[in-house]
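Provided herewith is a single structure, encoded as C-alpha cells, for subsequent inquiry.
Apart from one protein chain that is not included, each protein chain of the complex appears where it belongs.
The chains carry the letters A and B, assigned in the order they are written, with residues numbered from 1 in each.
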Amino acid sequence: MTVTINVNGKAICGDIAPDLLLIDFLRDHGCLSVKRGCDTSNCGACTVHMDGKPVLSCGILAARADGHQITTLEGLQKEALEFGGFIADEGAEQCGYCSPGLIMECIAMVRECREKGIDNPSDEDIKAYLAGNLCRCSGYEGQMRGIHAFFEWRRSHRDASIL
Amino acid sequence: MFTARDYCRAGSMEEAWTLYQKKNNIVVGGMQWLKMSDASYGTLIDLSGLGLDRIEEDQYEFHIGAMTTLRQLETDAGFNAYTDGAARKALSGIVGVQFRNLATVGGSVAGRYGFSDVCTLLLCLNTYVHLFHAETSSEIPLAEFLAHPCSRDIVTGITVKKVKTKVFYESVRNTRTDFPILTCAASLRYNETPSKILLSIGARPQKAVLFAAPAEDAAKDPAAFAARVAEEIPTGSNVRGSAQYRSHLVQVLAERAARNLFQKD
Partner (left out) sequence: MRTGDEAKGLTGNLKVVNHSWRKKDADQLITGKPVYTQDIAPKDCLVVKVLESPYANAIIEDIDTSVAEKVPGVAAVFTWKDVDQNARRYTKAGATFPESSPYDRLLLDRHMRYIGDGAAIVAGEDEKCVDKAMRLIKIKWNVLEPVLDMHKAIDNKILVHPEDNWESIVPVGADNKRNLCAHSDESDGDVEAVLKSCDIVIDETYHTQACHQGYMEPFCTWCTKDPYGRLVIVSSTQIVFHVRRNVANALHIPKSMIRVVKPRIGGGFGAKQTSVMEMYPAFVTWKTGRNAKMVFTRRQCLTQGTPRHEMEMHVRLGAMKDGTIRGIYLYTLSNAGAYGEHGPTTVGLSGHKTIPLYRPEAFRFVTDVVYTNINAAGAYRGFGATQGMFAVESAVNELCHKLHRDPMDLRLQNIAHEGDIMPGYYNEPNTSSNLDRCIQKVREMSGWDAKYPGQKFTTPDGRHMARTVGMAIAMQGSSISAVDVGGATLRLEEGGFYMLILGCADMGTGCDTILAQIAAEALDCPLDKIQVSGADTDTSPYDSGSYASSTTYLTGRAVRDAALELRKKIIREGARLLGCPEEDADFDGEYVRYVPLKVQEPSENKAAADPEEKKVSLNEIAERTVTNITGILEATNTQSSPTSPPPYMAGVAELLTDLDTGECRVENYYGAIDCGTTINPNLARVQAEGGILQGIGMALYEGVHRTEKGALIENSFMQYKMPARPDIGQIHISFDPSYEHLGPYGAKSIGELVIDTPCPAVAEAVYNACGVRMRTLPITREDIAMAGIKGEEGSVAAQENPSLR
C-alpha cells in the first residue's frame, strides 16, 4: 500500500507493507535517531512526535501515520543541542542510546509546560512525564539535574531559548 | 509482533463492521496490546478516521469515543472533576505518556483485560458500552459487556452516566509503571436511597468484578466491610503475587476506599 507521511516537514511517499511499524519506516528513510530498545512499548527509545504529541514509533503502524506529521530528532537538531546540552553537562547522556527518545519526550514536556505556563515543574511531575523513558546507565539522577538546570536557565533566558 | 496482509482505514462504521465479520480480520485500537501477539491477520481495520477520538460532556453524561487515548482521558479536566481525580490516578501508572498517547479507551474495554486499570475504574462508574452491529448500534452496561465473551460487534465508545457520586482509586504495583498486582476503584452513590458503595476490584489477576453494599455498612465499620469484601472476591496467583497476598490487598484497599469515601471533605 502507498502512504504519504510528513516527516520533519517533508512529505515522504512510500510503498509499504500493511504491518510495517512506523519505527521501521522512519529508519528506512534515514531517521536513524529512532531507536529500538524493547519491542514491548516499555523503553521509550523510539519516541517520536505525531501531530505534536509524543508517541512510541514501535507501537504504531506506518499505515496509521498516513497523512500525519511525524517529527524525529533529525527535525529538532537545534532543540536537541540546546536541551541535550544540559544533560551532557552532567555527563548523564552516558551511552546515548536512550537520549533521542528521552529528548523527544522532554521537548514535548517543555512545550506542554510552556502552554500551561509552568516554568519550574516539580521533580515528581517530571518523573511522571518521563516514566516511559528507561535509562540503565544514569540512575536518572544526573538527567534530572540536567532537566532542572535547563528550566533554571530558561527562566532567566526566556528569549534566548528556542524551546 | 503480528503480521497482516492488508490494512484499511475504515471510511464508515458499516465498512469496518463488514470487514470485521471475516474471522481473520481484526479491529486495531491503540494496538499496544495487540502488538504483543504473534498472530497472522488478514485485514487490520483502523477506526482512526471516524472521529471517535473525542470526550464529550453534557449535564447528563460523558461520551467517550472508542479511539480516545488513555492520555486524553487521564488529562480531561471534566472527567477528573467528576471522578475526584480518580481518572488521573487510574491511568498515570500505565507504562508512560508515549504509550498512553496511543492506547485507547475502546481498546482497553474491548480487550476485557484482567489487568486493566481503565476497566476497573469504569466498572464502578455508571458505564455503558456502545456496540456497532450491522447497521445498528446498541448500548449495554459495562459489567454485562465484560461478562460476555468477545463478539464480532465493534465497540464505538462508552457513556458514563452522571450520578451524584464520590470516587476513589488505588492500585498496587511492583514498579510504578508495571501491570498492577491489584486494582481497586470505588464509588459512593448518593443518588440511590439508601446510598450505596460500589467497589470494583481488578487484576485479581482476572477481570475486574463488582461488589456492592449499602453505604451505611461501609461507613460504620470499614474494617469489617473490607474483610467481607476480601472474603467474597476471589483472587488468583501469578508471578506478580499470590492469591493470599491479593486477598490481603483487597482487604487493605477496600478499607482505604471506605475510609476515603466517608472522610469529611
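Miscellaneous remarks
As a working rule, a contact is a pair of C-beta atoms (placed from the backbone, for glycine too) under 8 Å apart; a residue touches a chain by one contact, two chains touch by 3 or more.
A quick note: this is a predicted structure, and the numbers were derived from the prediction, not measured.
On the side of chain A, the interface with the absent chain consists of residues 32-43, 45, 72-74, 77, 80-81, 84-85, 87-100, 103, 123-124, 126-128, 130-142, 144, using the contact rule stated above.
Those residues of chain B that touch the chain absent from the view are 3, 36, 96, 172-179, 181, 239, 241-242, 244-245, 248-249, 252-253, 255-256, 259-260, 263.
The definition used in the following text is that only the chains that are shown with their structure count from here on.
Between chain A and chain B, the centres computed from C-alpha atoms are 29 Å apart. Residues 1-7, 9, 28, 30-32, 35-36, 43-44, 46, 48, 71, 92, 95-99, 101-102, 176-177 of chain B are the ones that touch chain A when the two sit in their complex.
Of all residues in chain A, only 1, 18-19, 21, 39-42, 44, 47, 50, 53-56, 59-61, 63-64, 66, 105, 108, 128-133 touch chain B in the complex they form.
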